[in-house]
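The complex appears here minus one protein chain, its other protein chains still in place.
Note that the chains are named A and B in the order they appear, and that numbering of residues resets to 1 at the start of each chain.
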Amino acid sequence: MNLREIGILYRHELRSALRERTIVVNGILIPIFMYPLLLWGMFTAVTFVQGLNDGFASRIVVDGQLPAMHSELRDSLQALPAVDVVDDVDDPRAAVAEGRIDAIVTLRPTDDETAALPGNFRVDIAYDRAETRSADARARVEALVSRWRSRWLADLGDDLGLDAAERGVFVVAREDVSTARDFTNVLLGYLLSTFLIMMVAIGCFLPAIDTTAGERERSTWETLMTVGANRGSVVLAKYLYVATLGIVAGALNVIALMVSIGAVLGPLLGESGASLDVALTPRAALVMIGGAVLLAMTFGAAMMVFASFARSFKDGQAMVTPVIWLAVLPILVGGEPSDVNLSTSSATVPILNISLMIRDAIRGFFVWDAIAVTLVVSLGLVAVLLFLARRVLSFEEFLTGSFDGSFWRFAKQRLFARRSLSDPRPTAR
Amino acid sequence: MTTPLHTPAVLVDDLRKSFFEEERGEVPAVDGISFEARPGEVFGLLGANGAGKTTTLRMLSTVLRPTSGSATVMGHDVVTESEKVRQSLGFYSASTALYPRLTARETLEFFARINGYPPSRVPARVDELVDRFGIREYEHGRVEKLSSGMKQKVSIARTIAHDPPVLIFDEPTVGLDVMNAIEMVKVISELKADGKAVLYSSHIMSEVEKLCDRIGILHRGRLLALGTLDELREATGEHYLEDIFVRFVTDESGAAGALPGAFGELESDAS
Partner (left out) sequence: MIGPLLRNELRMLLRDTRTILIAVVAPVVLVPGYILLTGAVDDRESARLDSATYTWALVGDEIAWGERTVEAALALPADSGEAETIFERTAVMAELDPEAVERRTELADSLLEAGEIQVVVVARQARAEDSLDVATPVLSLRYRSGSDLSRSARGRLENRLERYRETVRDALYASAGFPVDRSDVAVVVDDNVATAAKEGGRFLARFLLPLVVMLMLAGGSIIAADTISGEKERGTLETLLTSAAGRSEIVRAKLLAIIVVGLAVVVVNVANLGLYLTIGILEVPEGLALDLSFGQLGLLVLIFVPLAGLVAAALLLISGFAKSYREYQLYQPVLFLAFLLPSLAALLPGLELQSVVVLVPIAGLSVATGAVLAGGWSLPWGLAAIASTSIAALLLLRWVEIVLSNERLITSASWDEADFRGGAALFPRHVLTWFLTLWVLFFLVSLWFGDALGVRGQIVVNLVGVFLGGSAWLVHRYRLDPVEVLSLRAPGWTSWPAVLVGAPSFLVLGIGVAQLVNTYLFPVPQSLLEAFSEGLTLNLGVLQLLFFLALMPGVLEEIAFRGVLLHGLRRRLASPWIAAIACGAVFGLFHVSLFRIVPTGLLGIMLALVVLRTRSIYPAMLWHFLNNALALVPAELEWIEADVVIPAWGYAVAAAGLVTSFLLLRPAQR
């Protein structure tokens, strides 16, 4: 194993990869574009549907009569900008059910014991809960009636001689001491720890298959096996190349997210009053980069081990897909954002620990002993996987490409078989 | 070549290889063969499909590990010094394809470098190969876009990119058209003239007859005969290689029914 060989092989792998459209698209274009496009698409769609909902005037039928003191309520219903009061509809209930009108508002004085309050009334709103437009119409009418009710109650309080301040009792206010940066970091921590895993996995996916099963399919595998380089160098160069593309995908993804999040989410959040302030402390950035590298190393090694069993590219995909599923698992388990996630016990679960470590770091928490455990666990896993990959790739069936792709037969013959004349040890280095 | 003519470039001594098959247990593919190949000669391995030719050559190229016996290439043992062995040989077979996404020139550069050719002399070496094989016209075309004839030229050029003293051609004319096959035979003659030791396997008698200085007849993993064409003619009294081959094989099997083709399944993947 020497560095010069590894360097030549590594450059060779990269050059081939950068000319393969599928790898470039998956490893470089998708990470750059996914956020801007996804966020922009969501933004447009949300605004559009929201706009449609808000933009349609509610068609309502107003029925019944109120005491004279409330006559203004009916007028203000009619005056609402988003409400069209429709007259002369036959069988309004059926019209609501068929979607021709959105709601029937029936105003009437109460006649039970609540009538003890002079002028008390109730409002019946018939609407169709299954239809968005109808539910919107109900909400608009209800909001108006509720405002009217508060004002009337206040007036009644005055009549009873209740002091306005006393009647108000107290006011509950909110005061968020989190800065825009805190808020952004929570959001970033959630998005990044999730998407980084996906992106690194996607970045490793095709290269790992292409460089093992793909070579076998193109029959370049034997060509490579007869060159004068150490087999260990070959495996290591391939591994480095897979991990590199994973890291590239991850890094591009992080950059794209950092740059786009303000531009795209800013206007969306602007309406709710929240604002974004994208900045990372050097320490968090360091942990994040380290996390991305660990992820790429783990996925690269795991995928190479699995892909080595495949005869063809297609086969390789089927073999490696479970690794992607495993990658998604921690996203689901760690899905809920919590305050501090990484503990020395959760740090023993591979992938999940890196995800939690990144999330915590972005939010400003550094549990150093747990980070150390994460590091040890991840590197240990990588070492085991690499050892496996090296072993698997040096079995004769794989060297000559005569392996028939059956995982079970391989296991039966190679891992559990009694020792026999055919030496089950790997061939020479 | 600096290697003196009398030292063998390839030395094979009682080489054996057996595979494990679930239904049949241990199956010997190469069953104790010995031969040597010297610089400046073409050594032909003649045999039917499944006779053990590819397995033998793969052991020499260190892709397979011998079950027992020994083999050296330029004095390097294939088991203990596999890297040095690979650096001193060029291996060409139907299953050693080229990287489709590299250009012809990049292919040659890569193989020269990775096989340990002195880095400073790589460009000059590639230019030499490009001119020698007439690749100049499409040296910047990607391999995947080349016609099969062009690919063949690039493929031979990459085999000798690092100027190895030993060359192994495993059924190189399989699947080639007449013109390309003739071209291949011509190249091998040139390499021989350059003083290379060439190991050549085939089941096509006429090529072996034309090319090889010495011929080994391989059947069911065993070397039945070894010698120059003339020596073989003398031993059997037959003139044509085809007849010589059939004579050896039927003598060995002892039964006319056991035709060589019946053993094809052993190496179905290799041809």
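Everything that follows uses one rule, which is that a residue touches a chain if its C-beta (ideal position, glycine included) is under 8 Å from a C-beta of that chain, and two chains touch if they have at least 3 such contacts.
No experiment lies behind these values; they were computed from the predicted model shown.
When the full complex is taken into account, the listed residue touching the unshown chain is A:Val96, out of A:Val96, A:Ala307 or A:Ile371. Contact with the undisplayed chain is limited, among A:Met304, A:Met319, A:Val367 or A:Leu386, to A:Met319.
Those residues of chain A that touch the chain absent from the view are 21-22, 25, 29, 32-33, 36, 40, 44, 47-49, 51-56, 93, 96-99, 110, 113-114, 116-117, 120-133, 138, 141-142, 145-146, 148-149, 152-153, 156-157, 160-162, 164-178, 182-183, 185-186, 206, 259-260, 263-264, 313-315, 318-319, 321-322, 325, 329, 332-333, 335-339, 363, 405.
Please note the rule applied: only the chains that are shown with their structure count from here on.
Between chain A and chain B, the centres computed from C-alpha atoms are 55 Å apart.
Contacts from chain A toward chain B in the complex involve residues 5, 8-9, 12, 15-16, 19-20, 218-220, 222-223, 225-230, 396, 399-402, 409, 413, 417, 420-423, 427-429.
Those residues of chain B whose C-beta lies close enough to touch chain A in the complex are 18-20, 22, 25-26, 58, 61-65, 67, 78-80, 82-84, 86-89, 91, 93, 95-102, 106, 110-111, 113-116, 142, 158, 162, 269-270.
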